[in-house]
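Structure first, commentary second.
With one protein chain held back, the other chains of the complex are shown just where they sit.
Order of writing sets the labels: A, B and C. Residues in every chain begin at 1.
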Amino acid sequence: MSGSEQLTALLQNNSVAIVSMALWIFGILWMMPGRKVTPSRGVIPGLVLTLTGVAGLLLSFNAVYADVSEEVMFWAFSIIALVCATLMITARNPVYAALFFALATLSTCGLFMLQNAPFLAAATVIVYAGAVIVTFLFVIMLAQQSGAAGYDQTAGRAAPTVLASFVLLGTVSVLVSMAPPEISTVPPVDDSLRLAGAATAGEDAAGTAPGGGASMRIAPVDELLAQEAAAAAAAEANKPEPVVNLLSRATVSHPVGSMKGLGRSLFGDYLFAVELAGTILLIACIGAIAIAPRREEGAL
Amino acid sequence: MSETISSMLPPDLLLLLLILIPGAPLVSAIVTAVFGPKLLRCRSHLPCWSALAVSFICSLLVLLALPTAADPNALDVIPPAASSAPDESGEPVAGDGQAADQQELPAIAAVDIQSSSRSTAASPELIVVGPTWLELGQMSVGFDLRVDSISAIMLAMVTGVSLLVALFGSGYMHGDGGYPRFFAAVSGFVFSMCMLVMANNFVLLFFFWEMVGLCSYLLIGFWFHKPSAAAASRKAFVVNRIGDFGLIMAIFLILTRFGSVSFSDVLGNPGMIADLAAADETLLPLICFCLFLGAMGKSAQFPLQVWLPDAMEGPTPVSALIHAATMVTAGIYLVARCTPLFMFAPDVQVLVSATGAITSLIAALIALTQTDLKRVLAYSTVSQLGFMFMALGCGAAGAEVTTPAVTAGMFHLFTHAYFKALLFLAAGSVMHAMGDVIDMRYFSGLRKALPITHWTFLVGAAALAGVPLLAGFWSKDEILAVLGTASSTGNYQSIFRIIRIVATVTALLTAFYTFRAYFMTFWGEERFPVEAGHHPHEATPIMAWPLRILAVCAALIGLAVGPTHQFQTYLQRTVGLKPYEAHFHLDVMVMSAVIAIAGITLAWSFYVVSPAVPARIAGMLAPFYLLSQKKFFLDEILYGIVVAPLKIFGRICVFFDRAVIDCLIDSLATVPASVSGLLKNFQGGVVTSYAGVMWFGAVAAVVVALSLF
Amino acid sequence: MEVSPMLDAADGLVRIPAEDLRTLVVGAALFAIGAIGFLTRRNLILLILCGELMLHGVSLSLVTFGKLQNNNEGQAFTIFLLTIAACEAGLALALVLALYRSARSLDVRLWTELREADVALAPIDAPAAVAASSYGEIPKLTPAGAEPAELPRRNKPRK
Partner (left out) sequence: MPAFDQLNQAAGLIIPEIILIATVCIMFLTAPFLVTETGQASPGLRHRWGILTLLSIGCAVYAWIKSPLTDGAVGPFEIDALAWYVRGVTLSTGALLALLLWDQTEDSIAAEVFACLLAVLAGVNLVSVANDLIGVFLGLELVSIPTYLLLYLGRDDWQSREVTIKYFLLSIFSSALVLFGLAWVYGLAGSTNLAAITQTAALTGAANGHQMLTVALVLILCGISFRLTAVPFHFYAPDVFQGTTPSAAAMLSFIPKVVGVVALLQIFPACYGSLQPGDWIPTSALRWLLAVMSIITMTVGNMMALRQKSVLRLLAWSSISHGGYMLVGLAVSGGAAPGASASTGLAAVLFYLPVYGIMSIGIFAALSSAGTKLRPLRALEDLHGLSQIRPAQALAMTVCLFGMGGLPPTGGFFGKLNLFFAAWKENTELSRTLAVILAVNAVIAATYYLRIIGLMYFEQSTVSTEKESGQIAPIAALNSESA
């Protein structure tokens, strides 16, 4: 196929996604402040365009979760996250922007829940909504007591930037929707490794649990045994011993995202990383103190 | 006597001598250059004196020891420690004797002294294999030194004359601001000249050939604030470059055809030369022509002689040093050294002779009418160099004439060095006394005021004129004799007949103009220029003694070595020369004596007896007089046919450069400016626009990478 | 129950199910939107918030991949991401405050003293001129007896 034919095919196969992204672009551009301070054009048309665009983009994947409630939650969280993100970057009032950011963060946390990450969802809400946003709001209030500032009413180079960003987004979405990438899953744990792991974990005798699909449920034992047999056969096919972060593997008792599993991972495989992150936090704290203006002697 | 000396000189010591000869002046040059201006000041002559004295003594020892030192027959008188070194292989062997030597002289690694495998009693030679200096392909150039007969003679002459000149110079230059500079340059000059004659390969020779040119440039332009001196030094340098071009071409040709630049390999290999000459009959003439071109430049032969008279702008000791005794002899040395090559190019040899004849005649004619004493001497130098070339070219008459021809040329070079140095120094003494006035029209009758100068100048002039029994007489006889031989044998008889006539006429003219200068300066009524002050003073002792010594040399050196043919016998043993039986040519002697005396008489009658005659003759032959006085308009002709077209060409080049190249380059140079002028707009300081460009770059990179994937 | 597709593949390669692809695209979209905001807005705090939004996109991708890969590494990565983001937010706040103290403004375009020497400054709007037009005038009591002036439609305060 020649280049132009390829391009035509690409456009035809992804017409829905492309059209919806175009709508979204127009929505953003509608709401985005201009180069000069101009009155707002009203958010409703932009909001409609954005909603349509986001929905179209998600619809173009043509897939649903097995569970209806999950599907509904996905739609709700995705649309809220993306629309709030759009509103956040186009808001002319930084306070609103921060609040939209909080909303987008909350929705993202909802998506985390959907992806088996309840702990992360909670942690993000606590860190962002509880700490970051509030602090930022304080700063905004402190800085902008006198109301609207000119620099919040203008934005530079909106059109090219939006186009470039959507080229990237379009590339990603077209690439993955046309030919979903094949990911290399970590091979099942073979006997020796599992024994080592079992000795470590004691109660993890049941081996690995498949975390595929929307499964947070534990698979029936006989099915697991069958799977193990298949895995052993695969392992015998002269493959080198796989390198894995053993403690990060999901097990039956510690499925992906559970507090225990995540804890084993963090304080097992990533023990040093945790220490390192702690050091970075220390540096950042002391750094923030050092950056903050020194107060006068005796003053609070 | 030589046996005793060589037995006193073990090879270690001999090596030390060989290294000291150029080494002492080098050290002196460096010391004087570094410490002279601040520390030594008016004592700057001391390093130079001592170095040149050391050098001279070493040269004398080497000269005397050479015939036996490397003689295989004499090996048994050399201590056994060294007898391992001169072996048959010709390769450097580090014997026991050398170990101690290397400790003494750590600077020169792997030095070995040996007699060449080809060395016979006939051609003794000492070769020092120095450290390799340049490796290019199969060519390897080292600091290899070689002393054989011709080098030894040259060394003795160069160091001896230089020593006397340095002594004289300390008196002459006393009080000059550049006193240390003078002695540094003189030391450097002597070092270069010694290395030039000691070099054992063409590249090293060329290197020091250029060093000599550089030092002469520094010395001619010694008073660089004088525009004429600066111009003269530049002229000398540029004209010499033309000759150097020839030399370097010759070296390339030799390298490509012979595969080596070593004298031992090239010159010491007559069989190979013959083979190459047979294989390609234009090769050797071409090489020889190129070599001769180099010699023409350095030895001021027509038409490249123009630089030498102008070079008189340097201090007079410098004239004596460079332009009479040493530097200009480099060309003669080169041609003589390359005799084995020239033997296979008789046409070029004839050219050498013819060039010499033309040069000597023209120079003599010009010298007739010059009124500047130093210029007369300068033209006489050119003329005498022409004589030497005349002799060197006589080898064209046949192989058996070659050696007499070369020895005759070298002999004249040898004697000429002494009397010409003497004449220049005497002229310097006159100049010193006359307050730097050297034009003979402004003074006369100095014989009473400057008795020593007068007597020494008279001896030198007589020697130059060829008065019997003085130095010039013997060597000029040799040349006339060898010219006679050439005009009666071989293929080029008719040409050599003409050359012989020219030589005879030139000899007459030489006698005439020399004594014209002598009579004009020292006879007649006593007149001094105003610059001399009320009373001209005779030379100080430090200037007078070199004059006396040189006068003795000029008077006796010919007598010492001429009748006994010792010089010829010694020189014959150079590599490439064939021994021959030297004998007297009484007829020639008588003739040349008559000519000399005739010339002197003529001068006496013109300038002492009836001083009005020359003016009348000049009036009668006005055009010719003018021609001579204006140096045959050679400078003007050269300017017209060479310099002016080149200048026009240069103008065109400049125009092209300005209008085309500069425009191109300028427009090219605006590219970065305009490009960066565009790029600077991205650098406006706004951080989000920086991030924007980063983002565009990243997205573009993704798209490009995917489309290339 | 649906059998995990991962066990079907003999070579250890499986396709990502389409429903999870959507989540990945949502992550990428958050990333892209954050970038847009980062590049166009001028408020320092907004810039930093947009940076955080980009990191949200990354986190979402990581978490999704963690589920697909059936290990905790993705979530662990996200936690580190969160930590670093918190560090940067803390530093950013200190920095923004320090900047605000000297510039009395959060406009990023004020910080352009360092640039190529002969480039013209980016225009900076006078904030005072804006305050009136952007959110509309703050309602005031009209003088007694006069009709209240009708506000233009466009200048209505945005909810």
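Definition applied: a residue touches a chain if its C-beta (ideal position, glycine included) is under 8 Å from a C-beta of that chain, and two chains touch if they have at least 3 such contacts.
The model shown is predicted, which means the values in this text are computed figures rather than measured ones.
Partners of the chain left out, restricted to shown chains and counted across the full complex, are A, B, C. Listed here are the chain B residues that touch the chain not shown: 672-673, 675-677, 679-680, 682-683, 685, 687-688, 690-691, 693-698, 701-702, 704-706, 708-709.
Along chain A, the points of touch with the absent chain fall at residues 171-172, 175-176, 179, 181-186, 196-197, 199-200, 239-240, 242-247, 268-273, 276-277, 279-280, 282-284, 286-287, 289-291, 294-298. For chain C, the residues touching the chain absent from view are 11-13, 24, 27-28, 31, 34-35, 38, 44, 47-48, 51, 54-55, 57-58, 61-62, 64-65, 68-69, 71, 73-74, 76-77, 80-81, 84, 87-88, 91-92, 95-96, 98-99, 102, 108, 111-117.
As a working rule, only the chains that are shown with their structure count from here on.
With centres set at the average Cα position, the gap from chain B to chain C is 87 Å. One finds 14 Å separating the Cα centroids of chain A and chain C.
In terms of their C-alpha centroids, the spacing between chain A and chain B amounts to 90 Å. Residue positions 686, 688-689, 692, 695 of chain B are each in touch with at least two other chains.
Each of the following residues of chain A touches two or more other chains: 156-157, 161, 165, 168. Of all the residues in chain B, the ones that touch chain A in their complex are 686, 688-689, 692, 695-696, 698-699, 702-703, 706.
Those residues of chain A that touch chain C in the complex are listed here as 28, 32, 36-37, 39-43, 54, 57-58, 61-66, 74, 78, 81-82, 85-86, 88-89, 92-94, 97-98, 101, 104-105, 108, 111-112, 114-117, 119-120, 123-124, 127-128, 131-132, 135-136, 139-140, 142-144, 146-158, 161-162, 165-166, 168-169, 172-173, 176-177, 180-187, 208-213, 215, 217, 219, 227, 230-231, 234, 244-245, 248-250, 256-257, 261-262, 264-266, 269-270, 273, 277, 280-281, 283-285, 287-289, 291-293. Against chain C, the residues of chain B that register as touching in their complex are 680-681, 683-689, 691-692, 695.
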